[in-house]
Structures are given as C-alpha cells and as structure tokens.
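The complex appears here minus one protein chain, its other protein chains still in place.
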Amino acid sequence: MTQTPTSSATRTAPGAGTERAGQRSERRPAPAPLLRADHLVKEFPVAGSGGLVSRGRSFRAVDDVSLTVAPGETLALVGESGSGKSTTARLVARLLDPTSGSVTFDGEDVTALSGRALHAFRSEVQVVFQDPYSSLNPRHTVERIVTAPLVYQGRRPSGGSRAFTQALMERVGLDPMQWQRHPAQFSGGQAQRIGIARALAVGPRLVVCDEAVSALDVSVQAQIINLLRDLQREEGFSYLFIAHDLAVVRQIANRVAVMCGGRVVEEGDRDTVFESPRHEYTRTLLAAVPRIRPEWEAARRARATERAASTHPPHPAEGA
Amino acid sequence: MPRYLVGRLAAMVGVLLLVCLFTYAVFFLLSPDPAVQVCGKNCTPERIDQIRANLGLDRPFWTQFLTFLGGLVAGRTYGEGAGAVECAAPCLGYSFQSSQSVTDMIGQRLPVSATIAVGAAVLWLLVGVVSGLVGAVKQGTWVDRVLTGLTLGGLSIPNYVLALVLQYVLVVQLQWLPFPQAVPFGEDPGRWFLNFVMPWIVLAVGYAAAYTRLTRANVIDTLQENFLRTARAKGLAPRLVWRRHALRPALTPVVTVFGMDFAGLLGGALITETVFGLNGVGKMAADSIAKNDQPVIMGVTLLAAFFVVVGNVVVDVVYTVIDPRVRVAA
Amino acid sequence: MTIAPTELERERPPAGAGGAADLAAPPLQPSGGRVLRALRHDVGAVLSASYIGLVVLMAVLAPLIVTVSGWSPYEFDQSAIDPNLGGVPVGAWGGMGGTHWFGVEPGSGRDIFARIVYGARVSMTIALAATALTTVLGVTFGLLAGYFGGRVDQVISRVMDFLMAFPALIFMIAVLSALPAGNRSALLVVVISVFGWPYLARIVRGQTMSIARREFVEAAQASGASGAAVVFREILPNLRSTIIVMVTLAVPGYIGTEAGLSFLGVGVVPPEPSWGQMIASSVTWYSVVPTYFAIPGLFLFLLVLSFTVLGDRLRAVIDIGEAR
Partner (left out) sequence: MSATQRTDASAFLDVRDLTVSFPTSTGHTDVVSHLDLTLDAGGALGVVGESGSGKSLTSLAIMGLLPPSAKRAGRVLLGGDDLTAMSEPQLRRIRGDRVAMVFQDPLSSLNPYYTVGAQIEEAYCSHRRGVTRRQARTVAVAAMERVHIKDAARRVDDYPHQFSGGMRQRVMIAMALSTEPELLIADEPTTALDVTVQAQILDLLQEIRRDTGLALVLITHDLAVVSELAEQVVVMRRGECVERGPVEAIFSDPQHAYTRDLLDAVPRIDDEIAALRPVGATGGRA
C-alpha cells in the first residue's frame, strides 16, 4: 500500500477527535484501546557486577507498568529522571524487548513480532525524539531522512520521493524548497519539525513523543506543541507523550500517568490529576513546579484583552 | 579493590598463557627442525632421530608445550645422560648454537638494554611533557608552530636513519662523541654518559614527539573544562589553577600511556641496539634471526610479551590510584 | 506564504553560552569539496600531497623512468667503482653525475637512482596494500564490535587486546625470519595487517558505539531498519571522516614498518630494492660514502613526513578529535 501524507485522516474513528478544554467533563464512552501495555517489566544488567561464572545483578528500570492509549487521545507519561518513562516508551515502540509483560496494538499482541509483521507494526507506531539534531542523521538530506522509514519497510513514496518530501515539509511548516538541505542547516525548532515529518511519513496511528519539546527554547516549544496538536486534530492519531515538564503536559494531554521508580504511581484524567492528585508523589511533583503568581497572570491577561480590544485587527490566531 | 586486583591478575596469567601457547605454536610450526641444528654437519638420519628422542621432539605438541611450561616454572633438563644440560627455573629455552640457556643469555644482556631503555624513557618524558606544556600555553604562537613542526619531523624520521645521521655528523665529522660502546656506569660515569647519549636520543625522539602531541592536546582539552572556569571564578592564583586543576587531569593519561610504552620498549630497542652495535637483548634477537637460533628468538618474544602484559596490569592498577572515579568504582 | 525562521530561532548561542535549550547545531559535516578547499590553502598539505604524488608517479612509471636515466636497478657498472679502494664509487658525492644521477652503490656499482625508483614501487605497494587490508579488517571488526556489542564485542575486543599486547615488531621479525623467503611482499602485507588492524578497529568501535547511541539510529530502528541497513546507511557515512584520517595516518606507519623490517633483513629480499634495505646495506659504508644512506634516508623520511603532515592537516580540517 502506498501512503500519502494526508490519507490517514480517514482512519479516525468517529467521535474520537481530541476534545479541548471545557468539554472534558463529558467523556466519550471508552473505545477499544489502540495500545495496551500489560505488566511491563524491564531489567538491565548492572555493569561491572558478576564475574565469569556468576550472573550479574540487574536493575529494574520498569517495574510492572500497565497502560492504555485510546485512538485519538494523548496519554502523557510524566516523571523525573530515572523514573523509567523513556524506557517504557521504548518498550511500547518495540525498540527494547521487555523482560516480561506484553504490548498489544490494535488488539494484536506485538510483544514478540518479527520480520514482516514487525514492519507492519513499525508503520503504525513512530517515535519523535528529544534532541532534534541527534535524532537526524547529519550526513543525510531532509529528503533522505523523511523517506527513510518507507525505504526501510520496502515501500515507495507516493508521487516520487521528492514530491512526497515536499508535501510533508509543507505540512509541518517547513519551506519545501529546502528538501536537499542537511539537518545542521536548520534551527532547533525546524530540525524538530523534520523529525515530526519523518514520523508522519508512514502514516502512523500512534506517535511516541519522547521529551519531544524539552530541548527547545520556550518560544519554539510553543510552536512545536501547537504543531503537534494541530496534526493530531487533522490526522486523529494518538500520542504517547513522555515529558518531565508538567506545564507542557498540561497543554497537550488528555490523560496523565505519573511514574516514579519504574512504577506508575497515579493515572487518570488530566484535570483530575492536576487538580486533585491522589498520590503523595504527584502532589510533591506538582508543588515543586515553579509558577508565576496567578494574580500577576490575571492582571496581564486582563491588560492583553484590553489591548486587543483597542487595536484592530486583533492578534491573528496561531495555527488556524 | 583487592578483589578487583585478584581478578586482574588472574586475567593477566590467562593472557600470558595464551601468548605462550600462540608463540610456541607458531615456532613449532614454522621453525626448522632443532634436531638438525643440534646434529651439526656430519649427520645421519639415525642420529637425528636419536637426538629427537633425546630432546623429546618426537612427542606430541601438547606434551612438548606442557614440558616447556614446566621448564618456565620449575626449570628442566634437556636430553639425558652425559649430554644432558640443565636449564634453571625460568627456563625460556636452550640455545644449542651457543650452548647456553636462553634465560642466561638474556640475563647477561639485560643491563645494557635496561640502561638504554631507562635513559631514553627519562629523556622522552622530560622533553615530551615540557614541550607539550609549552605548546599548549603558547598555543597558536610561533613557538607552538615550531614545536608542532619539530613534532611532525620527530614522528616521521625512522630511528635507524636518525642514528646514521647522528653517527655521521657527531662521531665521524665533528668527533664530539665516541662510537657507542656499552661502558658500565661504575667504570667511568662520564664515558658512560657520552657512549649512551646517542642511543638515548635515537630511541627517545619518536616517543618524545608523540608525548608532545599528547600532552599538548590533553592540556588544551582540560583548559576547556568547566571546573577550570570554577577554579578561576574562585579567584585562585594562576599557579594553583594550573597545578591543581589543569595539570593533574591533563597528565593522568600521559602516565598511563607511558607505562604501556615503557613496557613495550624491548621491540623499539631492537633497532637502536642493532644500529649502534650495543650488545643488548634486542641485538641478540636480531643476531639470532641471522643465525636462525629459534629458541633465543622465542625466548625474547616471550619476554617482550611478558613485559607488555604485566605493564598493562600495572597501568590499570596505577590508574585506580590516581583517578578517584575509577578507584571508587573498582 | 514565505516560510522563514523567526528571528529567535535563527540565532545561535555562542560557544559555551546557552541555557536549557543547549541545542547548538552540530558543525556542518565536512563535505569532500570543503575539505579540499581548506587543504588547498595549506602550504604544508600541498607540499606533502605533491611529494606523495611524485613518489606515486615514480613508482608507477618506474620502467619508463629507468629507460630515460639509462640504468636498470639490477645492472652492475664496474666502471663506476674503484676496485682498488674496495669498491668505493669513482668521483665525488658517491659518483653522482650525468651517468649515474644519484651515484652508484659502493661495491656493486648499481645505479642508486634506479634503485630508488624501483624501491618506491616496493615501498608504496606494500604500504598501500597493507593499508587497504588493515582498513577492511579494522572497519569491519570495529563496526561489528561497536554496533552489536555484547558477546560479539567481547570476542573481538579480546582478540584486539591480545594482538595489541603482543610485541608486534619482535614477533613480525620472528615469524618472517622463520618463513620461507618465497613471496616476501605478500607476507609482509599480511603480517603488518594482522598486527595493524586493531588500532583502527578500536577507534571505529568507539565511534560506532557513540553514534549507535544517537537517536537517529533509534529512529531508523523504529522505522524497521535491519541491522545491516543501520550499519551501512546510517552509521558508516558518519564514520567516513574518521576512516579517511586514520588511514592517512596509518600509511606512514606501514611505510616505516616495511622499511624497518627490510632494514633488519627480514623484509624485501635482495636484489629487489627497497628503501629500508638500501639503508641497511649502507651501514657498512656510511662513513666513506654518506650519500649512499643519505639519499634513501631522505626519500624515506620525506615520504613518511608527507603522509604524517597530510593526515595531521586532514584531521585538523575534519576535526575528529579523539584519534591520537
């Protein structure tokens, strides 16, 4: 099957589009999950332990993690460094094999897939990484980077690789004429857009974002968050969004799972977790986030609204 | 730490055994029949067979190898009856050409080799580290550029070419130095120095050049470290910043490299000793090659390997002492 | 709609500065063209490349050059030496002149120029062949060890440790002396390569490991790339600079090794000429006929120096940093 960058919108289940703030209280009836992880465990051997005969000690990075992602929804996995959130993401994307537990995608157990079946899975699940430069091969052009997933799966880009690349670049807000450039010729935010374009190339239904906006400046971060939200609205895919920044998570997630020490300590609806956290750790985490005083914020907003009202035309809405 | 050391030593013994086996096997397969050599000119096949049986050369490879290992540990006797020869404890073999055990032959020549090696090591360490430091401090100036040029030249000149040039200029033309001879230090320290200075220089030049580069690069890298910025932000005097924060991290790798290089010096000394005709272990090896005296070549090979392997372990252990990060991890 | 980066995004933090977004773009990967342009303005690099070119030309055209100069490398010219003085060349400077451009060998009267020209052939062939073999071995094993890790890495690393712990020079001498003198050149190549590849493999392994940790490798894996595809499509292109520099720096080492072994009498067998062997036979004559060792010595030194300088400059331009 050949893929055009926009064709996957038709796959979206009716009514599964992301809801925005305000409507969240009326939750849709839970659809069958797109992704299910059951009792995932991942152990790593501890370097230097164990000798020639004895088995070394091992470190349990992920300890009995279960989670589900529904079609079209965003599940955020938050935690501090060493919490096991990135390992969980890699287990879900089948970049690592779990020590035990299973991953089910679209009703099919994918834990032990290989060969063709794994290829099929790989075209459904894509990853966007943290460091845009590190995640793009510095030796390759945009065209080569963006079409690589198709090449690896033995598929041909529809309409030729150049047109395909340009269409994708346009969709993520890049200048399509720069298809022959190398990653180093782009800014951090632009490079991250290339990473997103690559993820879109195979028309995935789940995109795993591993700290995808953490390395970016705040202004660029806002643009990428907007892009991710817009793309989800257009395509209807799901996100598994790994982040340590709770404020970012608040902007993009439908549901939140909080990880600590390899376990999920709390999981729930975004607003519930943020407004009435049950677990002690979640409360500590939320309390630790530095914030601008609400009264200053309110005052600033009020002034901004006044200013917008007095000047015409109003500030153009972003991402429209 | 002791546990780590025990593991390291066990691994070392393993590697040494492997080296022995490998070397022994190669010589077993390649070298001409020792029995023929022992037999000499007027030889009959019966006589050769007899010698073979006498020396145990007719036995299978593994038996011979184990006998050899036994000789290394406890000494052994070659042959039986009247023609039997004793070879004492670390028996590296027996040279029938010179009627001497290889261990003794090496023992006699080791002082000359050691004199050349130690002198050259001191020389290259001093010159290399100092000029590397100067290059780093004066980075980008003409001093640095001249040093870089000399370094490249030093790296490139084959030491036998340098030896011949020095000998022609300093000995034949200018007559400042004598033709090198192995004068013992106790006999006449002044003459000893004049005789050995040329071999030292020849052996040291390549290493000195390499150390200059290594030191310069390490110091420059260390100067970029954040903790150097911290040291300056603390208001430390430049002397302290250099001594405590730049030199120690920068020179630690030099120490370890030095250990390895010094341990591997026997190979390097071979050419120097041969060119100057100094009767050290290296020259003996070269002569044995010409005479096809295989036991000696094998003995020297094993000794050289022994130095390298032991040197490796010593460097590892020293490293755990000078780098706290490794020390605690181990 | 024109799409331009915002002003905020366009700027780059100067080195060392930068906050959370410590995202300095990696330096642009040096393209072949850029490297060549940079080297063309470097006097040392240009001179080195020219000298190497000259030697290569000499090696390739040896038979032709010898026809022009008039003497083959194996021809004895009894008229050029003085038998009464033990075979010292007739005339000053080792018999240099119109007939014999670089003079003649004392004792035999063979033309030194012809032997230098043919010696270049031997030296370059052996060094380049050894380099090629080393590169193949080093890159292959380095990639395997670095990418697959685990047991593969264990085995390869142990073998490398073993070979590097070996007193290579002594062992080479021993092996070569024991082997039949048959095809010495091929033997030299094999022996040099067997002991040489770990030095390249070690660096390739290290770089492969650090590249394999980069996220673009994970991205390729997440897209279904096979192990071979990751190694050849994603990793190898990023190793190109390292390999070029390492190889350039390895050549002088092999030239030196070949010359050294020939000097010790276990390398190229006479009458076939090699520079190291010429220097060896000059040892007995050096106080009487200094040109006899000076000429091959100079050629050898300059060739090694040229490769060293070129490798050094290449490294400075490409800046791979870790290779010593």
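Residue numbering begins at 1 within each chain, and the chains themselves are lettered A, B and C in the order written.
We take it that a contact is a pair of C-beta atoms (placed from the backbone, for glycine too) under 8 Å apart; a residue touches a chain by one contact, two chains touch by 3 or more.
This is a predicted model, so every value here is computed, not measured.
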Sole touch to the unshown chain from B:L66, B:L240 or B:A290: residue B:L240
Cross-chain touch to the chain not pictured, restricted to A:V110, A:V128 or A:V220, is A:V220
It is residues of chain A that touch the chain not shown, namely 20-21, 80-81, 173, 187, 189-190, 193, 217-223, 225-226, 229, 244-248, 250-251, 274, 284-297, 299-300, 303-304, 315-319
Missing-chain contacts on chain B, rising order, are 225-227, 229-237, 240, 244-245, 248-249, 252, 323-325, 328
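The rule is simple: only the chains that are shown with their structure count from here on.
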Distance between the CA centroids of chain A and chain B (whole Å) is 57
Here the gap between chain B and chain C, centre to centre from mean Cα coordinates and rounded to Å, is 24
Each of the following residues of chain B touches two or more other chains, namely none
By the touch definition above, chain C meets two or more other chains at residues none
Per the touch rule, the chain B residues reaching chain C in their complex are 15, 18-19, 23, 26-27, 30-32, 152-153, 155-158, 160-161, 164-165, 167-168, 172, 210, 213-214, 217, 264, 266-268, 270-271, 274-275, 285-286, 289-290, 292, 294, 297-298, 300-301, 304-305, 307-309, 312
Listed in rising order, the residues of chain A that touch chain C in the complex are 90, 93-95, 118-119, 122-123, 125-127, 129-140, 145, 148-149, 152-153, 173-175, 182-191, 195, 198, 202, 215-217, 219-220
Contacts from chain C onto chain A in the complex sit at residues 2-6, 8-10, 20-23, 25-29, 214-216, 218-226, 229, 233-234, 237-238, 240
